[in-house]
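Take this structure, written in C-alpha cells, and hold onto it; I'll ask about it next.
Every protein chain of the complex appears in place save one, which is left out.
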Amino acid sequence: MSAFALVKDWLDERFGWAELTKPLRKKTVPMHRLSYWYFLGGITLFLFIIQVCTGILLLLYYRASANEAFESVQYITTQVQFGWLVRSIHSWSANLMILTAFAHMFSVLFLKSYRKPRELTWITGALLLFLAMGFGFSGYLLPWNTLAFFATKVGTEVAGQVPLIGKWIVIFLRGGEDVTGATLTRFFGFHVAVLPGITTLLLAVHILLVQKFGMSVPPSVEEQWKRDPSAAREMKFFPNFALREAIAWYIALGVLGALAALSPWGLGAKADPFASAPAGIKPEWYFLFMFQTLKLIPAKVWFIDGELLGVLGFGLAGAVWVLLPFLERRNWNLGRVFVTGLGVFALAYIAVMTVYGFVAK
Amino acid sequence: MQVFEATSSPRDGSNYASPTDSRRRRFVQILLGGGLIASAASFIYPVLRFIVPPAATDLGGDSVVAAKVGELKPNSAKIFRFGSRPGLLLLGSDGEYRAMSGTCTHLSCTVQYRGDLKQVWCACHNGTYDLAGKNVGGPPPRPLELFDVQVRGEEVVVRRKREG
Partner (left out) sequence: MGVAYHEIQGARDDEGQLRGYAPPRASYRYVLLAVAISIFVAVALFAASRADAAPVPQAVQSTCVDCHSALDGNLKVTGEQYAQDVHAQKGLTCAGCHGGDPTSMEAMDKKKGFKGHIDRKKVPELCATCHADGAYMRQYNPSLRTDQMAQYKTSVHGKRLAGGDSKVAVCIDCHGVHGIRPASDTRSKVHPLHIADTCSRCHNDGKYMQPYKIKHDQFAGYSTSVHHEALTKRGDLSAPTCTTCHGNHGASPPGVASVVHVCSTCHVFQAQLFDASPHKAAFDAAGMPGCVTCHSNHRIVHPDDSMVGTGAQSICTTCHTQGDAGFAAAGNIQQQLAALQNAIGKSDEVLTRAERSGMEVGEAQLELTTARDQLTKARVTLHSFAPKKIEEDIKTGQVTAEKTRLAGEKALRERDYRRAGLGISLITILAMLVGLKLYIGEIESRK
C-alpha cells in the first residue's frame, strides 16, 4: 500500500471520510441548455474565498485608526512587495463578487430554483447578498480616503431615516454622532469579525442545503424531460463537473490578475473631516440604484418625508425579496408569472437606475 | 438516461495501449501537472514575498523629526518636510516650539517666519499669520493647520494633531 493510501485509511478510521463523502461522490448535475448558469454560485464562492485570503494578507499590515489607516494602505500599495497586487485583487474581487452574486441570484430567480423545497436556500442566499453589500459598505471606508469618508457619511445618514429607531441606528453604525475614527474602528470590526462570522454560518447552511436538495431543474426543461425521459441528462459532479468548475475558477483568477495589473485600484487623498464634500459624491455602483432613487423622490410625497418613504420602500422591497418563494404556489398560476414579472421589473429597475446614477451629475 | 462519467476507455472502443494515445495522455498529464505547479507558484510567490515585511517600517507622513534641540535660536524658525508638503517649525522668544503647515492658504506659496514682526509671513502677497496660525492680515482666507510638537530628548518631533 502506498503511503498516501495508508494515511487515507488511518484518517478514515477516525473521521469516517468514506461514509461522509459517499453522497458527494454520487452527486450529479443536470445537463441542459441552461446548465451554464450553474457556475455562477461556485464563482461567487470562489471570489469570497479570494476575499478571505487577500483580506487576511492585508490584515498583516493594515492599521485601523484615523491617523494611520490611509498611510497603512499607502504603505501596502507602495512599500510592501506585491502589496499593490493583493490590495487591487481584494478591491476588484469585492466588486466582481457582488456582481456575480447578483447574477447568481437573478439566474436562480428566472430558472425558478427557489421553489419548494429550496425556499431556505433562497432565504439564506438573499441574506448572504445583503451581507455581501454590508461587506462592501464597511470595507469601502477602511482606506479612509475622501471618497470613502463622504460616501460613508451620506450612507449612514440615510439609515437615520428609519422611523423611531433611526437615530440609534446611526449612532450604532457611526460609533457616535459623526463619522470619526470611532466609525473606522467599528466598521473594521464589522468587516473582519462580525460579518465574516455570520457569513460563514449562513454560507455553510446555504451550501449544505444545496448538497441536500441537489441542483434544481428549470420548469421548461422539467416539462421537456417529463414528456421525453430519454432526453434527460446528468453529469457526475466529481470529477466531470468539478473539472469544468475548475476551468471557470481559473478564468476568474486570470481576469482578476489582469484587472489588478492593468487597472489597479486608486487611493486618492486622505480624508479631511473638515473639508467640504466634493461635488457629485456617489456611493459604490452596487448602491447606486438606491441612491439615485432617493435623489429622485421629491422632498415630500403627500405628507410623508420623501427620504423616509424611500428608505421604507427599500426596506419593504428587501423583505418581499427575502420571502419571494412564498409568493409562488403550485395551484396559483398567477403566482409564477407574478414572481417572474417582479424579477424582470427588479432587474430592469436596478440596471436602469444604476446606469442613470452613473451618468447623473 | 445518459450519464457522463469518467471512463478511461477511448471513444472508438479500441485497445488502450496504442502509441499515439499514450503519448497524448502523457502530454495532457504534463500540461495539467505542469500548469498546476506553475500557476500555483505564480500565486504563492507573491504571497510569500508579501508576508516578508519591507525594510522601511515607518508609515511616513504622520510624525517627523523636524529639528534637533539647540538647532534653532529663540525667535527663529525653519522649514522642514512633513509628508510631501512643507511645514514650519518655530521657536518663539518665550522658548516655546510651535509647528504649523508651511503652505500659505492664499495661493500655496511657502511661508516664512519674520522675527521682527513676530509673525508668520508670506512673501508672495504679504499675507500674515499669528503664532497660532490664524490669518491676521493680507489675502489668506484660512488659518494654517497647526501640528503637535514634542521634545523627545535631543529631538523635536512634529506630529499631526491627534483626532479627538
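Read from first to last, the chains carry the letters A and B; within each, the first residue is number 1.
We take it that a residue touches a chain if its C-beta (ideal position, glycine included) is under 8 Å from a C-beta of that chain, and two chains touch if they have at least 3 such contacts.
Predicted, not measured: the structure shown is a model, and the values here were computed from it.
S.K.: Pick from B:G34, B:P53 or B:P74: which residue touches the chain that isn't shown?
M.R.: Of these options, the touching residue for the absent chain is B:G34.
S.K.: Check each of A:L243, A:A275, A:V337 or A:A351 against the chain that is not shown and name the one that touches it.
M.R.: Result: among the candidates, A:L243 touches the missing chain.
S.K.: If the hidden chain were put back, which of A:V86, A:L184, A:L253 or A:V311 would touch it?
M.R.: Checking the options A:V86, A:L184, A:L253 or A:V311, the one contacting the hidden chain is A:L253.
S.K.: Tell me which residue among B:R23, B:H125, B:R142 or B:K161 touches the hidden chain in the full complex.
M.R.: Result: among the candidates, B:H125 touches the missing chain.
S.K.: Could you pull out which residues of subunit A are in touch with the chain that's been left out?
M.R.: Subunit A touches the missing chain through residues 23, 28, 30, 74, 77-78, 84-85, 116-117, 212-217, 222, 225-226, 229, 231-232, 234, 239-240, 243-244, 246-247, 250-251, 253-254, 257-258, 261-264, 266-267, 297-302, 304, 309, 313, 316-317, 320, 327, 329-332, 335, 338, 342.
S.K.: Just checking the interface: what residues of subunit B touch the absent partner chain?
M.R.: 1, 4-11, 24-25, 27-28, 31-32, 34-36, 38-39, 41-43, 84-85, 108-110, 123-126, 138-139
Basically, only the chains that are shown with their structure count from here on.
S.K.: Could you please specify the touching residues of subunit A with respect to subunit B in the complex?
M.R.: Answer in residue numbers: 28, 31, 57, 60-61, 63, 66-68, 71-72, 74-75, 79-83, 85-86, 180-181, 229-230, 232-236, 239-240, 250, 253.
S.K.: Which residues of subunit B touch subunit A in their complex?
M.R.: Touch residues, subunit B against subunit A: 1-6, 39, 43, 46-47, 49-54, 56, 59-62, 160, 162-164.
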